[in-house]
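Note that one protein chain of the assembly has been removed; the remaining protein chains are unaltered in position.
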Amino acid sequence: MASASTAATAAPNSLSLPPSQFARLQPHAYLLAHLSPPSSSNQPSIRANGRAPSQFRVTSANAGSLTHTNGSAVVRLGDTTAVCGVRAEILHTDDIASWSVSQSTNANKRRRIGETEKESETADEEDRAHIEDLNLLVPNISLSTGCAPGFIPSAPPSALAQSLSHQILSLLHTTRLVQAEDLRIWYQPPNLGPEEAQQHNDEEQMDLDAGANEEETKPAEIKAFWVLYIDIMLISLAGNPFDAAWASVLAALRDTKLPKAWWDVDNESILCSDDVNESQKLSLRGLPISSSFCVFEADAAAGWRAVVIPDAEEQKAQDSKHGSQKWILADPDGYEEGLVQERVHFVVDKEEGKTVIVKMEKHGGWTVDSEDLRQLVDISAQRMVAGLVVPVACLPALVTLSPRHTGTSSESHIDHEPLHQPMTELG
Amino acid sequence: MSNQRQASSASQTPHLSPAELSYLYTSLSLPKSPIRPDGRSPTQFRPLTAESNILPGTNGSARIGFADGTQAIVGVKAEVEKTVLSTDTLASGEGGESTAATSGHGSWVQMSIEIPGFRDDDALPVFLSEMMRESLVGAVVEGGDGGGDVMMAGGLKGRLVINKRWHWRLYIDVLLLSQPLSYPLPLLSLTTHLALLSTKLPKLKSQGEEDPFFDDDWEVAEYLYPRGSKLKATSGLASQYVRPPVTLLVVSVGENVIFDPSREEIAVADAVLAISVTRDTEAGNLKLLSIRTIDPPSRLTQPAVPNSENVNMLGATAPTEDIAVLNPATGEEEVPGVWRPRRGGVKRSVIANMIKTVLKKGGVGEEVLEGLEGVEVE
Partner (left out) sequence: MNDRRRVNGPPGGTRPPVYASLLQSGTGADIRAQRQRQPTDLRKIFLKTGLIPSASGSSYLEFEPSASLAAARSNPKSLIPPSSALKLACTVHGPKPLPRSAPFSPNLVLTTHVKYAPFAARKRKGHVRDSSERDLGVHLETALRGAIIAERWPKSGLDITVTILEAEDDRWWGDVPDSHDASWGMMNVLAGCISAASAAIADAHIDCLDLVSGGVAALVSDDSTDSSSALPKLMLDTDPAEHRSIVSACVVAYMPARDEITELWLKGDSSKVSTADGDERSGHEALIDGAVDAARGAHTVLAEAVRESLQKALGQS
């Protein structure tokens, strides 16, 4: 063991292990050797996968290639591939048990507040209530696709899958990415019949002017909601599933078209138009981008030891000199994820030219300080500016690509073999 | 995982030694006259006892017991259900409704199979019920002419239609009473066939598109599969009546085709097919409904070691004894008397031969159908 590690770092002459085996036997030492090249060589520190520590993998996306979805996207983040399909279904307000009750209380509330500046706030609150309380967004991520050896196919969702699904759900809610208005299907009841209206007019003509007739129209009511089933199949997992899944959700939602829908009085149901020109794209609020980092420590136990053994101050001093080196690695792959404890996770968005942190998560250790965090926010924000996140920046161009290259293939040359051989045999 | 394994192959591989397997294979593959362990002829079924209408609470029921002690009970229950016009049927408006109303829907027949030792979502019960349901709802009679009964136009699915808005839903519950000793398909299929033959639906008193109501007199209830009078049946006209399909298990060993294989026989089979047949009302002969291959367990058996490769036997045999010869049925080089697990698939000619044996006039298929017809229905 010792000989192997020294062999790689110091004495290449005695090295008898090929790098791939060394990487398996001594993963920590292998990555460390890459990140801390001998000072004499003057090489920059580089990761085992060839990336610089703050470099993200190449992202590519393709949207709209799945036939039976309202919107879909395939996102590849290096070797991690996520396929997201959005299916819209209709939730009738008749099917919502508490609908009539909640409607009337809401109406009361609105009347009570009344003031114009608070109106928008209430509307926001109502949007939130509709989307969250009625479960209009249903994201589910599936890892049981054979994407990595650890997951048993066709088993119930693993802990990781459950946690990812809920992270995506809460992120959808907190970013308020989808606007509730897009999901509502309104119905404007027709004006009162002419006779009835006449009667009303007669009675009230004395103290009301002609405008009363307009006020008399019934308020539009919500007849149904669109429910978006957002299903993410992780086809291939090589680290950082969340960034890939979120990017695919984002790209699929941008691709999502909802048909024009209305309440049909004769059929007493919601009908939709299948005309593409009448359908509407979702108008998404902002463009939150997720970036994940992990922290690789030269001596993973250093921080812990410092606390557990309070009298080891000398050692601490030593550590600060050279031992407790750390590298913050952007967009970790599967190999790196297995070697780290501490993870940092950002979701940032741009609002009027300013970077907004939508979500920040850090757990698993204490080596990252506030200064590091500030830097990481900058990196995440730059990523957005630079358009490194291809799914979003290049979407329109990719949609027009041939749908043949869905999925997973980046090269497209072999495509279809001509199938003439069997034909001759058939003759 | 072990469960998965035994579920998917034709049955649990019996613990037979390679020598036993080799012996079985050799005797079953004897050209023209295979010797079966229980002395049956290749097309002979095991003796069985059958009775129908054993459960008073059902619309039809049957029990079949094999001589080895395995028994199956099938109960058929029918319920009236409102026909829901799906978006599909809404799609084509009026015209669509009428076609849906006459043709029925495959999902109106529900089948559940319970086998002791298996969960109901294990591969074996799911595979068996899909296989039997598929041939049941797939059996379609072309037109009402040619002696076929008008009521059975559209097959079983069509028979379940009451009117445009109502239909029967059929629940077929299959219960195997003991751990399966061999692949339970023939037993379950025969029992289901018998139960369906004895199934009666109450006589409809309402007419046309009214909400249906029925005669409560069980005496006048009508058979699900209409039958002729006894007289007609004996005079050879029985073939005019639509009969539920029956699924036969057929194996090939060498060049021989063997019916109703026992567990040991399946263990050495080159190919196992489940073939569903029913009577063709027009031509009067048998009609193929579906074929499925079943994974032969011989692929999972343990190989034997020829003496020439066995270290314990070094020098004990003359080298000439172990010359591999080509087995014409499998196309593999084999040392005679040394068991090798099967590899590869089936030749098309073998499949054609198996189907032919089932379908041919006076063949096994007809024999089975006639035999089941003979079970007295009270």
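Order of writing sets the labels: A and B. Residues in every chain begin at 1.
Going forward, contacts are C-beta pairs under 8 Å (C-beta built on N, C-alpha and C of every residue); 3 or more make two chains touch, one makes a residue touch a chain.
All values derive from a computational prediction rather than experimental measurement.
Although one chain is omitted from the display, it touches the following shown chains in the full assembly: A, B.
Screening A:S36, A:S54 or A:S279 against the full complex identifies A:S279 as the residue touching the chain left out.
Annotation: of A:A61, A:A261, A:L282 or A:A381, A:A261 touches the absent chain (contact as defined above). Although one chain is not drawn, the whole complex shows that of B:G138, B:P226 or B:G363 it is B:G138 that touches it. When the whole complex is considered, the residue among B:Y25, B:F127, B:Y183 or B:F259 that touches the unshown chain is B:F127. The residue from B:L48, B:A78, B:L190 or B:L289 that touches the chain not shown here is B:L289. When you scan B:L21, B:A195, B:L224 or B:L273 for touch with the missing chain, the hit is B:L273. If you put the missing chain back, the residues of chain A touching it would be 66-69, 72, 79, 81, 83, 85-92, 95-97, 134-136, 138-140, 142, 144-149, 153-154, 156-157, 162, 165-166, 169, 227, 229, 231, 233, 235-238, 257, 259, 261, 264, 267, 269-276, 279, 334, 403-404, 406-409, 414-417, 419, 421-423, 425-426. The missing chain lies against chain B, touching residues 1-2, 4-5, 8, 87-96, 99-100, 102-106, 121, 123, 126-127, 129-130, 134-135, 137-140, 142-143, 154-155, 157-158, 273, 280, 283, 287-295, 299-303, 331, 341, 343-348, 351-352, 355.
Quick note on the criterion: only the chains that are shown with their structure count from here on.
The centroid of the Cα atoms in chain A and the matching centroid in chain B are 50 Å apart.
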